[in-house]
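What you see is the complex with one protein chain gone and the rest in place.
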Amino acid sequence: MDEPRGARRVARYAVLVVVAVVVLTPVYVSLVGALKPGARVLDYPRSLVPDSLTLETVRRAWSSGDLDRTMLNSALVAGAITVGQLVTSVLAAYAFAFLRFPWKPFWFGLFVSTLMVPTEVTVLANHGTVSSLGWLDSYQALVVPFLATALGTFLLRQVFLALPGDLRDAAAMDGLGHGRFLLQVAVPLARPMLGALALFSFLSAWNQYLWPLLVTNDDEHRTVQLGLRSLASSNLDELNLVMAGTIIAALPIFVVLLAFQRQLVRGLTAGAVKG
Amino acid sequence: MGRVRLERVTKRFGEVIALSELTLDVADHELLVLLGPSGCGKTTALRILAGLERPSEGRVLLDDRDVTDVEAKDRDVAMVFQSYALYPHKTVAQNIAFPLRARRVPRAEQEQLVRDAAAALDLTDLLDRKPRALSGGQRQRVALARAIVRRPAVFLMDEPLSNLDARLRGQTRAELVDLHHRLGATFVYVTHDQVEAMTMGTRVAVLHEGVLEQVGPPQEVYDRPATTFVAGFLGSPPMNLLDGTVHDGAVLAGGAALRLPDDTCPGAGPVRVGVRPEHLHPVPPDHGPALAGTAVAVESLGHERHVTVRLATGEALVVRVGADDPPPVDGDTVRLAVRPEHLHLFSVASGKRLADAAVAGAGSAC
Partner (left out) sequence: MLSGPGAPRAGARARRDWPLAALLLLPSLLLFAVWVFYPLARTVWLGLYETDFFGERRLWVGWEQYADVLRSGELRHSLWVSAAFTLLTVPTGLAAGLALAVLAHRPLRGITVFRTIFSSTIATSVAVASLMWLVLLDPSIGVLSQLLPFDVLETPGLLGRPGWALVAVSLTTVWQNLGFTFVLMTAGLQSVPDELYEAARVDGAGAWLRFWHVTVPMLSPVLLFGAVVLTISGFQSFGQIDLLTDGGPGDATSVLVWSIYDNAFGASAQEGVAAVQAVVLFVVVLVLSAVQFTVLDKRVHYG
């Protein structure tokens, strides 16, 4: 397709800019609020273009929102979940793709069936489990329930199955047992999908809201999403603190996504587009 | 009604020059074949005619109307794509009707025109099917029907036969020629297959690396190729080309002095000499000036044989020998003669054909 020229080109850009502005408005408003001086919302200037900028609000939000600790918690929890999910799904996918054992379709079906059960349905009972294990307000409670993933297993199995059939045979001739084949052949070849899954797991874990809300209460284990929640509920009259908090919390993720755009697209569309 | 003109059209894609100052006229009612190897620019030229690409320089005229800046949808052309580009979600009838629908033809009229086009291409029984339920040949006919339904002045075809299996190809070739006659429209037909070009075209335009090498009726392009490229491209097996020197009414090539036609302009100097495989005849040793060499390969095709002969100069020639003639054997000495009028002379520097008697051209030998 040729590029449009002249007036049409200008019109195109104009529309794009308008839409981009509309899409970015919430971010812009929070950004401006985060950088404006001034405290109480009642004397909050209404202008959208700040006449002076300061990092003071950001600093205050950082400390009163406990953002360093909550972001660290989120990073740790999300990291642990990601690693756990990659490990369990690689192992399970390997078994489904390369091993022969009885009732394979049944076991696989069992895995896939867990996709039908949303976490919101099980939070109630899981909360009871966590409580009786004495795990309330602990890292285990945030991490352990999510260490396995049927989606990851499903996708990795597909990747493994798509490898050339004789690859396993050739490796066997070369003297590679299952372990070395997995680590030295299968996993490296599945790297793109692993990247997409890692990104996805991390993001989902980072964004969790309901579960951390139910199983943590103290300040020590609070994750960043809940940190924002408490920042918001205790500062309804100083909303610019809240704005600063959201900008701080969103920034690292935005950077991560910018760096991993390709994996992101691949992950999102894994189920949707053919070919 | 269906006159087309490309005027000094140049098309650049970044650094690559796809077409270079192409000027070509297509007369009304003719079937012009754009022939050339892949990458020669023929498809680009077609797309520029369709309005799918804009030329970097130059003009496009349809019936003397400058359409260079006119969008595809507003030109009165139809195109049959190499892969047919049928709308997969529409039935055959809906596919054919789409161009009419786009032009807001009233429903009743649409139905009639669709039925007519379908009948013309033997698709009446398939109107309710979807493309995925059709064979390759059927899909192509749907693509054709979609093109003819609005009776445009100009039809553009992008290698329509290349996706068909060999058996169907011959049959469809004849059907396309027939269609051309029935419609009386102008066809611009892109292909890399010289057989299609020779058998179907009113005229053939040979393109090579974005440059128009020659345009003319098929037989003329075959008998009097304008450049060494055209000479080598048309004809199977391709024309043999040797290094030679013109001297005294004869050309020394391949170790023999071959007489040139009497009306060749005199001159001297190095040339490229071409002679077609079918114009070389084995002759007995006492025949006179002849190319001499050893047979190194014999391919039997059933009705004829292709013999590769290596000359003393190291160059190789291919000769067509009838199946009834005594077959040469590997290692045999072969002597080949050629009639003067079957010799083609080309400039060493430019590859262009050197002028014969009538026109004295500038070149190293004449």
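By written order: A and B. Residues from 1 in each chain.
Please note the rule applied: a residue touches a chain if its C-beta (ideal position, glycine included) is under 8 Å from a C-beta of that chain, and two chains touch if they have at least 3 such contacts.
Treat the numbers as computed from the prediction; the structure is a model and nothing was measured.
Trainee: Tell me which of A:Thr54, A:Thr129 or A:Gln184 is the one touching the absent chain.
Mentor: Here the residue in touch with the unshown chain is A:Thr129.
Trainee: Give the residue, chosen from B:Leu52, B:Val296 or B:Ala337, that touches the chain omitted from the document.
Mentor: In the complete complex, the chain left out is touched by residue B:Leu52.
Trainee: Can you list where chain A touches the absent chain?
Mentor: 1-4, 9, 12-13, 15-16, 19-20, 23-27, 29-30, 33, 41-42, 44, 46, 48, 87-89, 91-92, 94-95, 97-102, 104, 107, 110-111, 114, 116-129, 144-148, 150, 153, 160-161, 165, 168-169, 172, 178, 206-207, 209-210, 213-214, 224-226, 228-229, 232, 239, 242-243, 245-246, 249-250, 253-254, 256-258, 261, 264-265, 268-269, 271-275
Trainee: Please identify, in ascending order, the residues of chain B that touch the omitted chain?
Mentor: Counting only chain B, the missing chain is touched by 50-52, 71-74, 77-79, 81, 83, 85-90, 98-99, 101-103, 132, 146, 150.
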